[in-house]
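Below you'll find the structure, written out as structure tokens, and then a few comments.
The other protein chains are all here in position, but one chain of the complex has been omitted.
Showing subunit A:
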Amino acid sequence: MNLEKTDFNKQQVLYPSCLDLLSLPTRAEDEVVDPKKYLEESCKPKCVKPLLEYQACVKRIQSDDSGHKHCTGQYFDYWHCIDKCVAPKLFAKLK
């Protein structure tokens, strides 16, 4: 199934073939899918490395009590990767 041609104006239930996309919930008949959220989910496989870095950071600072440690760097790296992946594709899905 070619996801790029999916028309969000018609409500369709999507079953992506890639395993990572199985986490996407199916839509009810009258719900509208936000294309940006959808693309961010579908770009997750491309950005696994920064995501794992972020999760490793979260685990590292879990034990910290000083309140000074945070994972902004890894968070930014992950979302920068997602943004770079989503940006060229998003407007094709909008009117």
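Rule of thumb we're sticking to: contacts are C-beta pairs under 8 Å (C-beta built on N, C-alpha and C of every residue); 3 or more make two chains touch, one makes a residue touch a chain; residues count from 1.
Keep this in mind: contacts and distances are computed from a predicted model.
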| item | value |
| --- | --- |
| Protein that the absent chain corresponds to, by UniProt name, given "Cytochrome c domain-containing protein", "AP-1 complex subunit gamma", "Proteasome subunit beta" or "Anaphase-promoting complex subunit 8" | "Cytochrome c domain-containing protein" |
| Interface residues of subunit A (partner: the chain not displayed) | 8-9, 32-37, 54, 57-58, 61-62, 64, 67, 69-76, 79-80, 83-84, 86-88, 90-91, 93-95 |
